[in-house]
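Of the protein chains in this complex, one is absent; all others appear in place.
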Amino acid sequence: MKLSFPFTAIVLEISMIVLFGFFVKYETEQNAIQQQLNITNSTKVDRSLELHPLFRDVHVMIFAGFGFLMTFLRKYGFSSVGINLLIAALGLQWGTFIQGILHHHGQTIYIGIKNMINADFSTATVLISFGAVLGKISPAQMLIMTIIEIAVFAGNEYVVGEIFQASDIGASMTIHAFGAYFGLAVAGVLYRPDLRRGHEKEESVYHSDLFAMIGTLFLWMFWPSFNSAIAETTEQQYMAIINTYFSLVACVLTAYAFSSLVGKRGKLDMVHIQNATLAGGVAVGTCADMEIHPYGAMIIGSIAGIVSVLGFKFLTPCLTDKLKIHDTCGVHNLHGLPGVVGGLASIVAIVFRASKASSVVMQAAALGSSLGTAIVGGLITGLILRFFVCGLSSTEFFFDDSVYWEVPRGREVDDE
Amino acid sequence: MKLSFPFTAIVLEISMIVLFGFFVKYETEQNAIQQQLNITNSTKVDRSLELHPLFRDVHVMIFAGFGFLMTFLRKYGFSSVGINLLIAALGLQWGTFIQGILHHHGQTIYIGIKNMINADFSTATVLISFGAVLGKISPAQMLIMTIIEIAVFAGNEYVVGEIFQASDIGASMTIHAFGAYFGLAVAGVLYRPDLRRGHEKEESVYHSDLFAMIGTLFLWMFWPSFNSAIAETTEQQYMAIINTYFSLVACVLTAYAFSSLVGKRGKLDMVHIQNATLAGGVAVGTCADMEIHPYGAMIIGSIAGIVSVLGFKFLTPCLTDKLKIHDTCGVHNLHGLPGVVGGLASIVAIVFRASKASSVVMQAAALGSSLGTAIVGGLITGLILRFFVCGLSSTEFFFDDSVYWEVPRGREVDDE
Partner (left out) sequence: MKLSFPFTAIVLEISMIVLFGFFVKYETEQNAIQQQLNITNSTKVDRSLELHPLFRDVHVMIFAGFGFLMTFLRKYGFSSVGINLLIAALGLQWGTFIQGILHHHGQTIYIGIKNMINADFSTATVLISFGAVLGKISPAQMLIMTIIEIAVFAGNEYVVGEIFQASDIGASMTIHAFGAYFGLAVAGVLYRPDLRRGHEKEESVYHSDLFAMIGTLFLWMFWPSFNSAIAETTEQQYMAIINTYFSLVACVLTAYAFSSLVGKRGKLDMVHIQNATLAGGVAVGTCADMEIHPYGAMIIGSIAGIVSVLGFKFLTPCLTDKLKIHDTCGVHNLHGLPGVVGGLASIVAIVFRASKASSVVMQAAALGSSLGTAIVGGLITGLILRFFVCGLSSTEFFFDDSVYWEVPRGREVDDE
């Protein structure tokens, strides 16, 4: 930690400034093309600013949503919300650059609010993966993982969107499934046998669970904006908002019902409530702009809530025991499975003619590409992190802020 | 709990999906009328999306605002924010349906953002009533209460708006007073004599009071959006924002002053600050779009702050002792009294010619209808809940998350 972390951060920031100095300009400087098309700077800027309210919602999801969602661990709140901020700040810069280069074929990037939304999206992918390795990875490792994952993510996004021309407006496949399986692959490579027995610090306290609910609620409330932010027409945007809204409300009912059904003496589990209530937003993502009708969205949401709770209850323990993959936040249940459900739902929706623009084959190819790229990318990234970047020497330092943070004196009494 | 809760939730969700399958369509599918009026889908969707920022503010008030406002109890935070989410998710679906059926006379409902705002409003009513019975009612009971109350609410709203043609833009009467008196009536029927002596778990700890302030602040900040969301003209919207803003700021000053005046040795009480500072938003609701002038709004807000603090100090203990109505969150002081003040203020405003569209008689009728319907509806609902739905067997389980939730081990030490 002593020097590797600040050194990595400073080198990365200097690199970003240099890259931006050479490649990134204001949208208003883009003169050649705009004059041909009779688009004035004012028009372009006005269109860009129309996206600002949606951008801001997505921004809140990234920083307050993901940040607080992960504060549920009793001794790892500083790192959850703090490292979330750090990697998001790096990811926003790197994502802006790499997405710009890919979409504009290596030339100058002209920045507008839409680029900022897309940069937030690329960051979301890393934050999902962060959930899988939460508490088991060093800040320096996370910085390196951010750089690699966003590059791989942008590559897959390019393949899915530009080559396959697949539909994925809410990014169930390219962000959620991708982020989850990438993170799980990294977690698999970094696995330590000690984790199988359970870790004494891997638990919540009463107030840490309430902090996590701040994250859950801001993600839940603004998910309609996430799924509609990059819609191309206002009709698609309208539809994405409506569908996401009804998928989410249905998901809450089934998540609560199944949390109680699988719980001891019918009791609800905060882990399910914090996470599975959001699965409806993930699962409806791919077909959010399709004509699936409100009841169709509600069916997707209901299924997502059930799948997610069952995943937490039965699959997560199994993953740790059998596959030796330890998934701290259960991202497989919130993003992985519901992301796959989202991809499959889009295929069903196309079969039922809810969309004219997409084809079953291309949606399947997009799902396959997202999963495949994520797993291979994650495995390689895990190996790089394991052998080349300074990590935690022992599992006794896992899930513990005091390794990286000055922690206030009063803490022991406060939390134990 | 074991089976009644999940069974109720699943049956309700299936019912919602079936109802939506038969009755609810996208706004863009509404072809017949629109072609006659030369309204294209794009125009309609664009108008709908203009409401999205306001919708989102109201949405935040419902989920983060109400949810965290009720987390002040030291052992009931999970239920406060969690059951809030559950009943809001059910209420949004049921409210969309029942309001749509009433306003469109039983035909197909075409969904737009305005319906989502109105569904949020119907849910707010239930959440206010929830405050009166907080900690004393089971999740299954709350689901049933949500269904009944929203139906009664929609009926009263129809009478007030369509038959009396009364003004109530910020819904002081139809949401706030209605929700409060409905909840108080339910609380009266469910009263247990033990509550009179005070309950050891009915208290806050330091951090639970800070969590509640998250709720207070998000309600306070977005109240201008709540009171202006369904304005029909931009001038009315502008006026509702300005009036609500100034009513709220004036209310804060008087709430603080009177909290100190009635406190021991001049000390402020967190209960007053969390609640009475919001009374200005409630009380200005009915006449928010009238020309009451900023100073008029400030007078209304000042009075609301005083009334609310005095209610908490003198009326709430009296309600429990004399009328055997135990009001956990003091919704009578935040929503009930200020809602009545709001109705009366609108009558005064009309007398002073601040509005041409409304009449004194109709405003009085609207206030009377809201109070009457709420009390009768609440009494009947209370009786249904008491005799037909599984509730808590003993007051020792009141105000305690561990009855319905897996509660983390560390909690006892953390909070006691």
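Every chain is named by a letter (A and B) in the order it is written, and numbering of its residues begins at 1.
We take it that a residue touches a chain if its C-beta (ideal position, glycine included) is under 8 Å from a C-beta of that chain, and two chains touch if they have at least 3 such contacts.
Everything numeric in this text was worked out from a predicted model, so none of it was measured.
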Contact partner of the left-out chain, one of A:60, A:134, A:268 or A:340: A:60
Contacting the left-out chain in the complete assembly, out of A:27, A:235 or A:327: A:27
Selected from B:5, B:222, B:312 or B:404 as touching the chain missing from the view: B:222
Where the missing chain touches chain A, by residue: 1-3, 5-7, 9-10, 12-13, 16-18, 20-21, 24-28, 41-42, 45-46, 48-49, 52-53, 56, 59-60, 63-64, 67-68, 71, 77-78, 81-82, 85-86, 89-90, 92-93, 111-113, 116, 139, 207, 211, 214, 404-411, 413-415
Residues from chain B at the interface with the omitted partner, ascending: 53, 57, 74, 203-210, 213-214, 217-218, 220-222, 225, 234-235, 237-239, 241-242, 245-246, 248-250, 252-254, 256-258, 260-261, 263-270, 273, 277, 291, 293-295, 298-299, 302, 414-416
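Keep this in mind: only the chains that are shown with their structure count from here on.
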Interchain centroid distance [CA atoms averaged], chain A/chain B, Å: 33
